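Then we have chain A:
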Amino acid sequence: MEPLAIADKLKKKFPDDVLDIVEARKQVGVILRRDHIVEICGWLHDDPDLLFDHLLGLCGVDYRPKGRGFEVVYNLYSIHNRHMIRLRADIPEDECWLDSVIPVWRGADWHERECYDLLGIEFRGHPDLRRILLPEDWQGHPLRKDYPLSPTKKTEWQGYEELKELSKALRVHGFQQESSNSKTAQHLVKEAGNGGT
Partner candidate 1 sequence: MAALEQRSMEIPIPAQEKELFALKMGPQHPATHGVLRLDLFLDGETIAICKPDVGYLHRGFEKIAENKSYAQFLPITDRLDYIGAMANNVGYCHAVETLLNIEVPERANYIRTIVAEMSRISGHLLWLATHALDIGAMTVFLYCFREREILLDLFEELCGARLTTSYTRLGGVRQDVSALFMDNLTKFTDDFPTKIADYETLIDTNRIWLKRTQNIGVISGKQAVQLGFTGPTLRGSGVDYDVRKHRPYCVYDRLDFQVPLGRKGDIYDRYLCRMEEFRQSVAIIKQCLEQLPPGPIVNDDAPDLIMPITPQRKVAADSIGSSGIIQLMEDRNIYMEGDVYVSTEAPKGELGFYFVSDGEGRPYRMHIRSPSFIHIGGIPAICEGEMVADVIACIGSLDVVLGECDR
Partner candidate 2 sequence: MAEINFTKLLVHLVVLVDVVLLHVAYATYFERKVIGHMQMRMGPTRVGPMGLLQPIADGIKLFFKEDIIPAAADRPLFYAAPIICLVAMLSCLAVLPFDPNHVLADLNIGLIFIFAMSSLASYGVVLAGWASNSKYSFLGGMRSMSQVISYEIAMGLSLVGVMMMTGSLNLGQIVAAQAASPFGIYAIPQFIGFFVFVVSMLAETNRVPFDLPEAETELVAGYCTEYSGIRFSLFFMAEYIGMIVMASIGTICFLGGWNGPFTVPYVPFFWFLLKIYAIMFFFFWVRATLPRYRYDQLMDLGWKFLIPLALANILLTGLMKTVLE
């Protein structure tokens, strides 16, 4: 099926849940209300015309700088019917949770843990929701846009402090020295655009 047709079918079935349908580069994304995500996914998985049996990926996006909350993106593919659709569940900023889709795709387990780890989105009904890539005592969620690129002393992971002390002794050849009359490249780069947020 064509992706747009799938999106229409989805809208017909769940008219209240579909907020928007967007298309970019021939790929269709359906923006959903988060409340019935498991039902919707279950229907997409089981409907004989659609049969979205393969969860390609699940990831979260932090849209807060754009004035929205978070989003959890499901990229779905049907191996049998060879079509693709993207679901984007809208999550408000203050209630950062979503229902787990593990009952539909077992492979969602680790994806959801990763999403929780890096973006702090809680997946309700997940059997073993804990950090996966970062250490268990890590604070904060690095893929949030407000997570500092170079942390201050306060926000830093405790274990990192010792490591830094250790590496200071080794970093005697760094770029610390500044001379007064010459502009440093690092400065210029920061202005010109490598620095990031």
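How were these picked? Simply put, all candidates are chains of the complex that A comes from, given by their letters.
In this section, a residue touches a chain if its C-beta (ideal position, glycine included) is under 8 Å from a C-beta of that chain, and two chains touch if they have at least 3 such contacts; residues count from 1.
Quick caveat, the model's predicted, so the values are computed rather than measured.
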* Given that every candidate in 1 or 2 is part of this complex, which one actually touches chain A? -> 1
* For the complex, which residues does chain A have touching candidate 1? -> 22, 24-25, 27, 29, 53-57, 59, 61-62, 66, 73, 75, 79, 82, 84, 86, 96, 105-111, 114, 118, 120, 122, 128-137, 139, 142-143, 147, 149, 188, 191-197
